[in-house]
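With one protein chain removed, the remaining protein chains of the complex are shown where they sit.
For clarity, chains are labelled A and B in written order, and residue numbers in each chain start from 1.
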Amino acid sequence: MVEADPLPLVVRDLSFQYRSRTEPAIVEISLELHPGEIMLLAGSSGCGKTTLLRCINGLIPHSYRGKLSGEILLYGQSNAGMKLAEISQKVGTLLQDPERQILGSYVLNEVCFGLENLGLPREEMIRRGEAALERLHILHLRDKETFGISGGEKQKVALAGVLAMQPKILLLDEPLASLDPASAHEALHLFRELADQGMAIMLVEHRVEDVLTIEPERIVYMEDGRICFHGDIQGLVQVVDYHRIKLPAQVVVERAKAEPQPNFEPAVPPLDTNNPLIEFQQVHFRYNDDAPEVLHNINLKIHAGEVIAILGHNGSGKTTLVKQALGLLKPTKGKVFLEGVETHTLTVAKAARTIGYVFQSPSQMLFAPTVKEELSFGPKNLGFDQETIARNVQWAIETVHLEDELLTPPLALSFGQQKRVSIAAVLSMRSRILMMDEPTAGQDYWNYQAFMDSILQMPGFDSIIFITHDLDLALIYANRIIVLNDGVIVADGKPVDVLQDRQKIKQWRLVATSLLELNFQMYPKTGKFLRAEALAQFMD
Amino acid sequence: MEEKKKLWGFETKQVVYAAIGAALYAVLAIATNMLQLPGAGNVSFRPAVAIPMFFGVAFGPIVGFITGFVGNILADLLSGYGFWLWWDLGNGLLGLIPGLIYPTIESYRASKSIWRAEIFVVLGSLIGMGLASISEMWVSGADMNTVIFANFLPAFISDVINGLILVPLLMIAYAAIVERSGRD
Partner (left out) sequence: MLVSWRYKYRNSPMDHIDPRARWIFSFAFLIAATSTWNWIFLLTYFIIALIWYRLGNTTWKETRSGWRLVLFMLFMMIVINTIITGGGAGGVVPPGGQLVWPNGFKLFGETVHFGLTIERIWFAFCQVLRILGISMNFILIPYTMDARSYGATFSSLGMPDKLAYTTELAIRFIPSLARNFSVTMDAQRARGFELDDIKGGIFNKIARMAPLIIPVTMNAILSSEDIADAMDLRGFGQGKRTWLYELRYHRWDYIVLGFSALLAIGGLVASYVFHMGDFIVPQFFYNLFA
């Protein structure tokens, strides 16, 4: 009898509870991974995905303590007795945020970090480091500074650092979270390439729709620390809650037919094209005299009643553009008007009365000891009187439904709550326009729709503008889409007109989604773009 | 936490805190130099000194020392000011001395902890800036009076005031996030 080679990874009856918690993070997990296979591990945040990965790569129990039971076999050998340095040569882990994983100032230094720790001689390090870069087709980045390269490149450099350790198993923890759609697809195809070379890959992701394009061999779905489903895609779509993870639009429509769908209307006033709130006149911008121009001849009018999505890939100039409106940056050439006043003559504090700008990450602005003080900060800076401040704070906190947390430190709240506090902190200034940078970043699918729904239905704004690279977000919520590519406005108009040409979408480094396709099919019946659940009522 | 805090531990976690602290101190020192607090007179005010003090209190004396020592070196290197070992060591002590109370702290928002931190902030500034100033006598040949008026007092007063105000604010903010890490 011939004995089969042991599998790269076998997990049996694995449970873990963190020392400081009262509930276990994962319960009786069993699964196996074959060489050359990609396993998609799907689930919303808090489902235990990250804990499972930490058990496999040894961070549990080496760096995180708690109650651990069950076993993990790497090529037939239990990982319990192995040192982290030993495990790291069998199991490579790519963490969610490459910014926090990259440890070297220069690309080759980063790629060789693990090899330095193994104490390898220099020639060996350089050989292995270059081979890893070559394998990911990024050898040209070898001597670049890690700080200056793009997000997609950072992801690949971090992966090269993991591959240089020559693992046979790869754990990828939400690797698409910080990438724009085109870079995400590139990364996915790279993962497939690695699997085809024999790597066993476990891919944790809640953007299920995107991952399906590379046809993972196995799909595991987790909820509340347990595996609820293990099988193929057909099986998955029948089992899971489509609100929790993002499935292809056709599937959602099928499933949603059976359920009643609430009607959704944004709360902005009717369109008024007479008095533009913001106006850009031939705006050009460069950061300094030596730097290249990043915005070219921008002409734009924004009116009350508009919900605008500014679409574009990472680095296309979206954020630079909206910063001009607030006066955080001033045009090098051309003019920007805010309610008819040129921004050159305005302080940012004055401009903030017109535009409330919510930054991408709430932790970049939260500082006060209580939510109440956090919300009063803006109106106080704007010089409002005590009574107005108290009234605004009350209104803002009620609008985001966090009345009970008024005396909690904002830093102690969950990410989703912090995000709402950061919106409320802008609401309390009672600006006329709400402007948001990547409003759904860092939130999983479960939170992100509910979050956008509630913002769009908030009273008090004449216009809402958001920056995103997520096409679905733009087509569901916006009544006008502006596409920015390399600092130029390449399209501006109604969603149905702007997104008509799929070839152009590709050129803009965006990705057409199944929801977009379905919406075009249904357009004769619907007359407007809708979310998948809402499309269901138009199906026969 | 049930386990006792180790005063002098230096594992991966401390390496990261020390490195992040040093980088932060350097960046904030340069940033606040550029902002130039108005009305502070001829005393060069550096609110960033609160960083090594706070990192000492939050993560122990070694982290505090490296934050101040390496941070000051990096700030000087980045500004092109060169390398001044005795002032770097003095900045290290700004963080090390408040770091001595690290094992005694249970809650970062308790007024007991804050008072204790404040006392050690004063001590740290006194010893740290005192040492750096005295070494100036040996290096530059200045006399005691000169050292006191030209070096010690401006540095000491600025560090103490900034530390006394900002360290408690940082401690209170930190109290809100301290429970969020699951790592040992």
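By definition in this document, contacts are C-beta pairs under 8 Å (C-beta built on N, C-alpha and C of every residue); 3 or more make two chains touch, one makes a residue touch a chain.
Since this is a predicted model, take the numbers as computed values, not measurements.
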Looking at the full complex, which residue from B:Leu100, B:Ile114, B:Ala132 or B:Leu170 touches the chain that isn't shown here? B:Leu170
Candidate in contact with the missing chain, chosen from A:Phe367, A:Trp395, A:Phe520 or A:Phe538: A:Phe367
Since one chain has been left out of the picture, which residues of chain A touch it in the full complex? 57-59, 62-63, 83-85, 88, 93, 95-97, 99-106, 108-109, 112-122, 125-126, 129, 145-147, 161-162, 165, 323, 326, 328, 347-349, 352, 355-357, 359, 361, 363-367, 377-382, 411, 425-426, 429
Considering the entire assembly, which residues of chain B contact the chain that has been omitted? 10-13, 15-20, 22-24, 26-28, 30-32, 34-35, 37-40, 45, 47-48, 50-51, 54, 58, 66, 70-71, 74, 76-85, 136-146, 149-150, 161-162, 165-166, 169-170, 173-174, 177, 180-183
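Here is the rule we go by: only the chains that are shown with their structure count from here on.
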Chain A and chain B have mean C-alpha positions lying a whole-number Å distance apart equal to 36
Hey, which residues of chain B end up touching chain A in the complex? 1-2, 12, 172-173, 175-177, 179-180, 182-184
If you look only at chain A, which of its residues touch chain B in the complex? 18-21, 63-65, 367, 369, 409-412
